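Before I ask anything, here is the structure I am working with.
The other protein chains are all here in position, but one chain of the complex has been omitted.
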Amino acid sequence: MKEYELVIIGGGPAGLAAAVEARKSGIQDILILERDNELGGILNQCIHNGFGLHTFKEELTGPEYAGRFIQQVKELDIPYKLNTMVLDLAADKTVTAMNREDGLFQLHPKAVILAMGCRERPRGALNIPGYRPAGIFTAGTAQRLVNMEGYMPGRKVVILGSGDIGLIMARRMTLEGAQVQVVAELMPYSGGLKRNIVQCLDDYGIPLKLSHTVVDIEGKERVEGITLARVENGKPVPGTEEHYDCDTLLLSCGLIPENELSRAAGVELNPVTNGPAVNESLETSIPGVFAAGNVLHVHDLVDYVSEEAGAAGRHAAKYIQAGCKDETARTLPVKCENGVRYTVPVAVRPDCADGLVTLRFRVGNVYKNKKVAVYAGDTCIFSRKRPVLAPGEMETVQLKAQLLLDHPEADHITVTLEEA
Amino acid sequence: MEKIDLICIGCPMGCPITVEMENGEVVSVTGNTCPRGDAYARKEVTNPTRIVTSTVRVTGGKLAMASVKTASDIPKGRIFDCVKALKDVEIPAPVTIGQVVLKDAAGTGVDIIATKNVPVA
Partner (left out) sequence: MYDIVIIGAGVSGCAIARELSRYKADILVVEREEDVCCGTSKANSAIVHAGFDAAHGTLMAKLNVEGSRMMPALAKELDFHYKQNGSLVVCMSEEDRPALNKLYENGVANGVEGLRIVEKDELQKMEPNISDNAVAALYAPTGGIVCPFGLTFAFAENAAKNGAKFQFDTEVLEVAPMDGGWKLHTSKGDIETKVVVNAAGLYSDKFHNQAGGAPMKIIPRRGDYFLLDRTTGGFVKNTIFQLPGKYGKGVLVSPTVHGNTIVGPTAIDIEDKEATATTQAGLDEVREKSGIAVKNLPLRQVITSFAGLRAHEARHEFFIGEVKPGFVDCAAIESPGLSSSPAIGKMVAGIVEGILHLEKDPTFDPTRKGILDPKTLSPEEHAALIKKNPAYGTVICRCETVTEGEILDAIHRVPGARSLDGVKRRTRAGMGRCQAGFCSPRVMEILARELGVDQSEITKAGGKSKLIVGTNKDKV
């Protein structure tokens, strides 16, 4: 088995963008390992549009967006293996993978980029009581059946979770002839983009019930009914139960970065995101192991995934070209305060940033009329007014690295919200 | 004077826009943060349109389905006509992004084009 300098685990949008940038940065021996039978990752089943406004200044569907990057990978002649599952990543970067043709094999790259994406939170993890009939699907699994195989998972649908996947599937199922009765959302606000509330629910007269959850599932063999109840302080309110006859329950209740391999390697994870803790170069706690995309933290816009993964590709290339040295440089941990739930990265080495430091974060609640402020030590080095901040929308701050170099006394960075 | 509140779907920002109308004519548009929002709001209150995305079956291809979309937006009221027009459409592999899958869907004047490359099996 040929050896490669850089192995990228995952051939979805993150893996593809990272590969392209790493090649453009001069790395020749790159291998993408993809478990599905085609490149493109989750974009292949996201047949709706809304992708690429930032990257290509066009509104593309998921497969079209993926197609642009797949084309670049092919034009750059970057090798990839399909139907290949990575079974293990060791602390020394040994990659163990498997497919029909090559059998079980190991690679010993100089650098690895983790781009495995994320998985959906299942019913079992939501502790919804009731039977365990057929007809309960996570929205993404239903999306795969409908969009990739042409099979309808149900006719009369209730959806729990108003994140984008749930909203998109409300429209999708309706357009394929199903009847979507209601979308229930546990929180008092929707987790998805406002445009999706309009184009997926309002357009089709599908009601959205905020502060509601599923309290019972009926039907022993196949779903027969769902009971919703209003929620207060996270608990269902007795007496507010509403019953819906249906044969399908779709769940869109959260995405969880898929970090089995990261854990196996001993990569340190951020307990808030469940993704690797990385520095400004998107490098994890293991030198030479980088992470980008949904495996790092769940994104809303694929355009930011491509940006982030491109940076990871460039940094992985730099790491390889510099001889895989472990850089000991001044490191500033990033603290989050006042509603900022987490940041990527968790630490910044100003000397290693290539001019700009990109900080991405999410807030834990809906905030109005706030200022996003970044402090180097006690000095505010950045501030921007934001009329609305919501958990469902990832925020980005780009700072000149010079601002941090100008404050050598600072031993940490703080990202916080203040009154406007 | 009629006042309509809507959310712009031109991009993921989703700006809340207020349109004032008199006798079916747009009098003012406020709340948008870019000219596309203004254009969207005016259109939405007079002649709302949408892009429709769907899938069709592929015969002889490496994949069973190909994703498709209307080449440009169509009147919102014709969404289901377009969907019905696609009902029994099957296309042979290979499929290329951009190829016409159904001309002039449901008489809207808009073609339905493929958004997915599907090689022959």
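Residue numbering begins at 1 within each chain, and the chains themselves are lettered A and B in the order written.
As a convention for this text, a residue touches a chain if its C-beta (ideal position, glycine included) is under 8 Å from a C-beta of that chain, and two chains touch if they have at least 3 such contacts.
Not measured: the values here are computed from a predicted model.
One chain is not displayed; in the complete assembly it touches the shown chains A, B. If you put the hidden chain back, the residue from A:G50, A:P109 or A:G140 that touches it is A:G140. Looking at subunit A, the residues touching the absent chain are 35, 83, 85, 87, 98-104, 119-120, 122-125, 127, 129-135, 137-138, 140-141, 144-146, 148-155, 176-178, 215-217, 220-222, 236, 247, 258, 260, 263.
The set of subunit B residues touching the chain not shown comprises 55, 57, 65, 80, 83-84, 86-87.
Basically, only the chains that are shown with their structure count from here on.
On the side of subunit B, the complex with subunit A involves touching residues 6-12, 14, 16, 50-55, 57, 62-65, 67-69, 76, 79-80, 83, 97, 115-117.
Listed in rising order, the residues of subunit A touching subunit B in the complex are 37-38, 44, 47-50, 53, 59-64, 67, 146-150, 175-176, 193-195, 197-199, 203, 300-301.
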